[in-house]
Each structure stands twice: as C-alpha cells, then as structure tokens.
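A single protein chain has been removed from this complex, and every other one stays in its place.
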Amino acid sequence: MTPTKISETSKGVYIIAATPFTDSGELDLESTDSLTDFYLEKGVTGFTILGMMGEAPKLTEAETLTVMDRVLKRVGTRAPVVVGVSHASNRHVERLSKTAMDQGAAGVMLAPVANLKTDEQVFNYYATVAKLLGPEIPICLQDFPQSTGVHMSVSVIHKLIDDFSQVVMLKHEDFPGMRKLSEVREQSMAAGRRRISVLVGNGGLFLPQEMLRGADGAMTGFAYPEMLVQVCKLFDGGRNEEAEDLFNVYLPLLRHEFQYGIGLALRKETLKRRGAIRSAYVRRPGPMLNGTDMAELGRLIQRLERRLAELA
Amino acid sequence: MTPTKISETSKGVYIIAATPFTDSGELDLESTDSLTDFYLEKGVTGFTILGMMGEAPKLTEAETLTVMDRVLKRVGTRAPVVVGVSHASNRHVERLSKTAMDQGAAGVMLAPVANLKTDEQVFNYYATVAKLLGPEIPICLQDFPQSTGVHMSVSVIHKLIDDFSQVVMLKHEDFPGMRKLSEVREQSMAAGRRRISVLVGNGGLFLPQEMLRGADGAMTGFAYPEMLVQVCKLFDGGRNEEAEDLFNVYLPLLRHEFQYGIGLALRKETLKRRGAIRSAYVRRPGPMLNGTDMAELGRLIQRLERRLAELA
Amino acid sequence: MTPTKISETSKGVYIIAATPFTDSGELDLESTDSLTDFYLEKGVTGFTILGMMGEAPKLTEAETLTVMDRVLKRVGTRAPVVVGVSHASNRHVERLSKTAMDQGAAGVMLAPVANLKTDEQVFNYYATVAKLLGPEIPICLQDFPQSTGVHMSVSVIHKLIDDFSQVVMLKHEDFPGMRKLSEVREQSMAAGRRRISVLVGNGGLFLPQEMLRGADGAMTGFAYPEMLVQVCKLFDGGRNEEAEDLFNVYLPLLRHEFQYGIGLALRKETLKRRGAIRSAYVRRPGPMLNGTDMAELGRLIQRLERRLAELA
Partner (left out) sequence: MTPTKISETSKGVYIIAATPFTDSGELDLESTDSLTDFYLEKGVTGFTILGMMGEAPKLTEAETLTVMDRVLKRVGTRAPVVVGVSHASNRHVERLSKTAMDQGAAGVMLAPVANLKTDEQVFNYYATVAKLLGPEIPICLQDFPQSTGVHMSVSVIHKLIDDFSQVVMLKHEDFPGMRKLSEVREQSMAAGRRRISVLVGNGGLFLPQEMLRGADGAMTGFAYPEMLVQVCKLFDGGRNEEAEDLFNVYLPLLRHEFQYGIGLALRKETLKRRGAIRSAYVRRPGPMLNGTDMAELGRLIQRLERRLAELA
C-alpha cells in the first residue's frame, strides 16, 4: 500500500517529535515507540521527525536511520511522517531524502543553510535542492530565521511555489511573523497562485491568531498535543471562540515551553511525567533542568491540571 | 523637596512609558500629560521614560529635553522617574544623565553600546560611564541582548555591583533568562554581596515565574499596567496563586503585545483605545497596523474585557 | 554659483573624511580646516563627511551642523561634498538632507536602518526616504552589511535605480563583494538599465580588482589618499599594471588600517603624524592605541616611507 504524501491540502497537527534517549544518552527505542503511540493517541494528524527539536544534528548517521526506520514502521499507514533533512551538504540532503521516501516518508522538511544573505541566494539554494530531489518528493520549506539566521522573503516563497510543484508546504515560524503569514495568503490569492499548506511553528504561541489569518494547522511540539489537535479541529469547524478559550487554558504552560533552548528540556521532562518517555535526557551540550526549574515546571503543570479539572 | 532616588530596595512596577505623537508625527504634549496621569491612576510605582520603546533614538535633542521636563513636572514627587540615557557617545550619556538628575530624575537606565563582545569589554564600558557619572547618580543596568547584541554575564553584573555603589538596579530582559535571574540572586547571596533591585522586562511575559525566582517587580510596558501593579502586590503579599490567576487572564493580550517591533504599535493603539493618548502614531521607519492587525487586536481586547466582566 | 551635484558619472576618490577632535574630545575646527586642505592637496575628487568613520553618531546636532558648515565653506566649489545622513528617524534624515543641500552639499549618503530583513523591507525603506527627499537630492546607497546587518540584494539595487532617478551612486562595501559588483554592472548592462556610479569602500582593500570589475573609484578613507587618487587615475588611463604596482606598495599599511574598530584610531594617528590634524582623539567609547599599537604603526609607516624612497 502506498503511503500518503503531504500536499497543498495537508492540514491539522504535524507534531515535531522528540527523540528519546536513555539517561546515559543512548537512543531509547522503546521510548521512541511509546512516544509515537502517545502522539497517535492524542490525535495528531502527522509527524515531523529529525528536526532541530528532535536533536537531529546530534545523531550519528546510523542513529538517524534507526530512528527514522523505527518511527516509520511504528506509524505505518496511520499518519504521514515528514522527515527533517536539513544539512550543510546537498549530497546528504539528497541521500537522506531519497532513503526516507523509499521507506515510506510523506515528504521532507528543509531549512536553508546558514549564511544565505539575499533573496537570490535563498532562492538558488532551494532551487538547487528541489532539482536534486525531483518533482516526486514533496518539500516543506522551514522559515525559521531565529535559528538559521536566514530571512526568506514572501517573494522568494512565491517564486519557489511558482517554479517547483514539489514545494507544497510552509512551516511558518518567523517571529514576529503574522504579517508575513497574511501576505503569503493574500498575495498568493491575488495572483491566482497555487495555494500551499501553511503550518505554524514557534511552539504554537500564536496559534489562534495564525489560524484566523489562514494557517492550516500547526507543525510544532508541545507536551500536550491533544490541545493543539482540538484547537485546530474547532477552528476548522468555525468554532473560533471555543478554540481560543481552550488554547488559553494551556497558554501559561505553552509559553513556558516556548523558551528557546531550555524549552526542549522542559518538553521532554513533561513528556516523561506524562509517561510518554522514560528519560528526559537531552544530548550534550544541551539544556539541563536544575531543582528550581523542576519545581517551577511542576507548579505550572499542577496549575494546568487543576484548571482542567475545574473545567471538566 | 528632594525627590526620591531609586535604590537597592526599589520594587513594584516601573512603567516603560510610551512617547505620544500626533498623527503627523509631532510630539503630543497633552497626550504626554494624559498618559502620565493614566499610568499614575493605574497605580504604577515609578516611570522609565526615553527607553527604546519610548522611541528615544527618534527624538531630537530638544524633544528629548521637552519630554523629560514635561513628565518630570507632571509626576512631581508622586513617583520616581528613571531616564533612559543609552547613547553611542559617553559625552551624551553624561550630559543627559546630569541634566535629568538636576531636574529631579530618580536615576538613569543604561544599555551597553553595540559591538561589545567579551566580559572585559562590557565591564569596562559600564565602569567608564559609572566613573563619569559619579557615585550620586543611581544606575539601572539594562540587560537586553535581543536588542543590543551584547551579552552581560552574571560575573560582570556582580563585578559591577562590587565596584560601583551607584549600580543599584538590573532591568532583567535576557531571554530566555530565568536561569540567569536565579543565578544573580543565588550567587549574590552566597557571596554576601549587596543585593540590588531586579525588575523584569520582556513585556512581563514570565512575570509570575520571575517574581518567584526573586524579582522585585517589573520595568516594562503593557497597555493594562493595572494588572502588572496588582500582580506584583499580590506576590509581595505572598498570594502567589491569586497573582498568577490574575496574570493569566491578561496573558493572551500580553503575549500579543510581546511581539518585537509591531508590539509598540499594538501597545500605542491599545492605549489610544483606552483613552490614554490621542494618536497611536509611531515614528517612521516603524511598525504600522493594517486592517487585519486592527481587527485582530480588537478581538483580543474584546475577549479580555468579556473575561474581566465574567470575573467581576 | 551652483555647486555640482554627484551624478551617475561621478568618479575618482571621494574621501571619507575624519572628524578631528582635541585631546579633550571637543571639535577641533582648525584641524577640520587643515584636514580639508590636506585632502584637497592630495588631489581627492570629492568628500564624504559625517559617515560612520566620521564619528557622526557621536556628534550633537549642533556639532553636526558646525562640522558640515565648516567643511562646505572651506571646500567651496573646489570639490563636491556628500553628507552622511543615516539615522533611526526618517524625519531626521529629511531635515539633515535638506539643510545639507541648502548649504551646498552635492548629495547625501544613506545606509539602511538596522533590522531590515528582506528585499521588500530594504526597498520600502529607501523608497520611503527617496520620496521624502524628492527627485532633486542625489542619493548614494551605502551597502555595508558588516556594520548595518542589512543585506541589500542586487535586485533591490536595480529596482531602486529603476524607480528613483535620484539614486545615482552606490557605495559598494559588502564583503566579500566582488561578485556583487560584477553582477550590478552586468545585469544592469544586459537590461539596458541606467548605469550609476559605483565607488568602493572597505578601506580600498580590493581597489585594483574592483576597478577592473567596473568600479568608478573609491569612497573610503586611508591616511595616504594620494595613493588612492593616483591609482584611480592610472586605471582610468588604462595603465592597470602600474596602478596595481603602486597600490601594492601601500597595501601593507592599508591592510593594517582596514581593521574594523581600531582602524579609525590608526587612521587618525597616521593623519596626525602627517601633520593633517593636531590630535588623534576618538570619542569614547572608542578604540585607543596603546604603546604596542603605536610602535607597530610606526614601524609600518617607516617601512612604507623607506620603500617610497627606494622607488623615488
């Protein structure tokens, strides 16, 4: 059976999956399985594995393939899996992308390499890779200047959409970036351009506003993915106020997890407390929670659960 | 009567005051007055004027003095007023600081100039200015690397505290920065060092967590300063859960205003809607709200007011 | 008599003029005069005053006008004077530009404000200012990303040339930037576009290569401007090998002065040793030469003079 690829009409929640390790830093494949199950149980539409928050740059090549294989097999045909393939070398991007697709991935996500400065350079980078991958591999553009240092303008995004049919999705996480999201939608419509899928990142900090501006869902992590799923569904059904009310219940914790760097440690610790993984270990160098951080997180989780109980 | 200077024991809310303009971009001194009154009515402890969010780099020298004079006269002895004096030239910092103090300011706030790279350079910069200003002018260090590009380490902060008695306050807005706040407090206590006042910035996005980690209050803007005031009072009285409940009611709007750049336009527009100023104009080049931005903001304000009505 | 404005056909050496101070940091107007005379004696084609290396951000408004007035009067009709007008506020840019032109300036130089991220933003910034200034004020675009953090793409430069006749000159100092210089020339010619003047910066480190790629001269500082003048003349006369031979004699010192930051202190010290100014003071915070720096500079000057004597 052919797995479904991502496309212009993809929507919902593509969870940015964490990569679980043991307390000594080895891959924990049993936790990979349990985390995959956890995400599926919470109702995610799809997965994005081996992204920055999946600690991909800290995996060996063998580990990369192991994680990819494990998740793809576990998920099977239940959900599309996008694979992060960003790398300093185009040869690596090509090799990993093709392997991923051969094994059943739904598409690839690609951030620009560092040091691209102008629109021409950004366009040429993606154009080169798109040609290497060919029209059959769907590409999700990752627009995340806070991390990459590369600014992708709206006109570059549109030129890529015009020139490469395989560009079907934008992971929108410029910040502040709501104006940009609206411009992508409005200029695209005004020009009768192909409408692509836009999923939002940045931990979902502005998810309700972004849904109202034309996002199709979220491609981000959060240790309570069920909220992201439910919020997207409510917006999809036009129940905007309910959606935002629900979102706001989780906002204090979501904002806490939004912190760059330490956010990953907080997310893994929360996933551990929820039973989804066995260890919250983040590979070194990386953020480590101390006693104060742990107590603070515990208090925020407790406050959330109390509030959820009140609302139940 | 001698106005009160800021000191190590300062606490509460020092509002980062906006600078009102007319729709054609001239200073609007009547709005300066009404905004000053608005802040006082909402219960702020003190003011910080001519900061980055006060559009100080876009004022002429004469306008700078006009705004300073107007606010200082309007406030009188009702509250301490800190003056932002950050500038490329030390001569300017010295001149503005001394004028401000002569006219009744409570202290000065100083961010490092750009391009300081190491601890030695940051320390030397502040040491030079502290000597120029002398021991009678209280200094608030502004630690805001997202804007200045300069990283101030905990050891530099401590060395400045040790060497200069006039360093009495830290505006903490590194992000993510909660670990740093705790380190300032803990390492300072462990070493029996002078405890200075720490007020938090970043729009107050993590105010409850920061109060629990030892902050003495906030030095930030937000178009509903009464919330900041009330939250700080509740924490001060040990009513932590109530404080955070109240904070969370405003969090959706506060998070919206937190957006760098456009946040200033959103804040001014909200202040205008609340009747505090007559125009939301931001000097060019600067952010401008379009119809979508206006509708989005209106919806968030409406949601807040509905929620406040429910709770009343 | 109407002073000559810069235009698309401007060429030669526009010296980036230093701003002389006394040892206590006050403006030294006698040195301003003697430095102006020095530059004229060395044969410069024009001047650029109040640029970054002219310490413009450290001058008061009154000092800015004083320096401008003094240089414009001293130069008279002997050479065109471009005035640097870069500033955080468009109102300031407009005011200073119009004053400068009223007093006889030949045009203005404008770098983009910080935090412009995409082609659209860079274009819109310049378009807004160009409209404020009107078609009668010639503009020199300063493309200096190492200092501004803003990257100006070739297509933005071309769009500005197409839309605004007052854009007549490019100060090219992206680094490495030779490819960009060639692209400006080649794409412009291929499209039958108006050919503007391109003068190179970066201390002239690649002047021979840039002249061969289509530059019209240099807009930069160097404490031996006579070399820049002579090299440009030789290239203009097709005597390329001679030009580069001469350039290479000075290259060791030029490379030394190329160092960002401390380069200004080295340049002023050299100008002082050559009798052009009385003090090498740089306003604080700023680079200061210590004994090692002084001895090192002295040795390089001595080596240059020895070599010049050999060649004489």
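Should a chain be cited, it is by its letter among A, B and C, assigned in written order, with residues numbered from 1 in that chain.
As a convention for this text, contacts are C-beta pairs under 8 Å (C-beta built on N, C-alpha and C of every residue); 3 or more make two chains touch, one makes a residue touch a chain.
From a predicted model like this one, the values you see are computed outputs, not experimental measurements.
Trainee: Which residue from C:E63, C:E94, C:E173 or C:E244 sits in contact with the chain not drawn here?
Mentor: C:E244
Trainee: Per the definition of touch given earlier, which of A:R91, A:R194 or A:R306 contacts the omitted chain?
Mentor: Spelled out, the listed residue whose C-beta touches the missing chain is A:R91.
Trainee: In the full complex, which bits of chain B touch the chain not displayed? Write them out.
Mentor: Chain B touches the missing chain through residues 117-120, 145, 151-155.
Trainee: If you put the missing chain back, which residues of chain C would it touch?
Mentor: Residues in contact with the chain left out: 175-176, 178-179, 182, 205-206, 209, 212-213, 241, 244, 248, 251-252, 255-256, 259-263, 290, 292-293, 296, 303.
Trainee: Could you pull out which residues of chain A are in touch with the chain that's been left out?
Mentor: Its contact residues with the unshown chain are 25, 57-61, 88-92, 113, 115, 125, 128, 261, 283-285.
What we mean here is this: only the chains that are shown with their structure count from here on.
Trainee: Could you label the chain A-chain B interface same or different, taking same to mean over half of its residue numbers are used by both chains?
Mentor: same
Trainee: Using mean C-alpha positions as chain centres, tell me how far chain A is from chain B in Å, no decimals.
Mentor: 34
Trainee: Suppose each chain is reduced to the average of its Cα coordinates; what separation in Å results between chain A and chain C?
Mentor: 46
Trainee: Would you please write down the residue numbers of chain A that are in contact with two or more other chains?
Mentor: Touching at least two other chains: none.
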